[in-house]
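Below: one structure in structure tokens.
The complex is shown incomplete by one protein chain, all other protein chains being positioned as in the whole.
Presenting subunit A:
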Amino acid sequence: MPMYQVKPVFGDDIKTDLPTCMYKLPNIHAQRSASGCSEHALQNGTEVVDPAFRDLEVRQDKIMRRLYELKAAVDGLAKTVTTPDADLDQTVTSLSQSPTATSFRGTADLDSLLGKDLGALRDIVINANPARPPLTLLVLHAMLCQRYRVLSSVHVHSSVSGVPAQLLSCLGPRHADSYVRQRFQLGFTLIWKDVSKLQMKFSIQNMCPIEGEANVARFLFRLVAPYPSDPALATLVDSWVDTAFFQLAEGSAKERSAVLRALNGALGRDPWLAGPELSLADIACYCCVLQTGPAASSPANVQRWLKACENLGHFGPANPLLQ
């Protein structure tokens, strides 16, 4: 990072006495930088010397690249054996597409979703009770970080005397650039506080606080990907989200087993809960199912679906808190 620079202490014109009785090698560094055309001469030199060598190098590069592509394709196919095709497109065809290209469509989208940027960090503040950590939001946070530059921070409010260490590090390691808040598109501030219901505050002039993990999850998911445009499908997603939070996480044992049976039935027909791809319904249900009991105690379809979710890799942040 650019900082105050110390001026060089030594001058650069130190004279040294070189011994004259030794064989002198020509300076290999001076040759390159001495004149601009010498570089060109060097290249020409190798061409003249060994054109076949360069052809060989080029061919080798091509073969290596082809090998990598094949390896990635095989990996993708291996995943599709256990996972429905949500990520197949990404792994096989988009090798040449750099990941940074997708994450920088960020700012334009944020302006349309969240309102015009007034020159300051758009900070999402979430107040959560450490007794009930919001796993869904941690997963959504990881997905947000893949799409935007997010400045994440965790605070402990004075109403709580202390939280376990894993809750302090649940948003991952501190970003190297975090000393300049301006460089980020979005802020994600998690405050562990003694609140009865999870609460989110974003724009205090234009928005009232949003309460409830389900509602905050819906808000955050819309920043990641749009809801399905088909109204029936969108309603299905919402219905599963509500089921997850109200009946699975907070319901009695009877309600929970009823939900698990319903999940089992739904997952028998389709690989994901709502439509052909992973959606908020799957994220919410995954977190709530695992919060109520270990994976092994769920019905067969549910277990298969849980494994598929894990293979996608989004659920990493939730795992340490599930133990």
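Brief remarks follow.
Criterion: a contact is a pair of C-beta atoms (placed from the backbone, for glycine too) under 8 Å apart; a residue touches a chain by one contact, two chains touch by 3 or more; residues count from 1.
The working rule: contacts and distances are computed from a predicted model.
Of "Immediate early response gene 5-like protein", "Proteasome subunit beta", "Tubulin delta chain" or "Aspartate--tRNA ligase, cytoplasmic", only "Aspartate--tRNA ligase, cytoplasmic" is the UniProt protein name of the chain excluded from the display.
Annotation: of A:M22, A:A52, A:V81 or A:A120, A:A120 touches the absent chain (contact as defined above).
Only one of A:T16, A:S112 or A:Q182 touches the chain withheld from this view, namely A:Q182. Annotation: of A:I14, A:I28 or A:I204, A:I204 touches the absent chain (contact as defined above). Within the entire complex, the positions of subunit A that touch the omitted partner chain are 1-4, 118-121, 123, 125, 127, 153, 155-159, 161, 179-182, 189, 191, 193, 201, 203-205.
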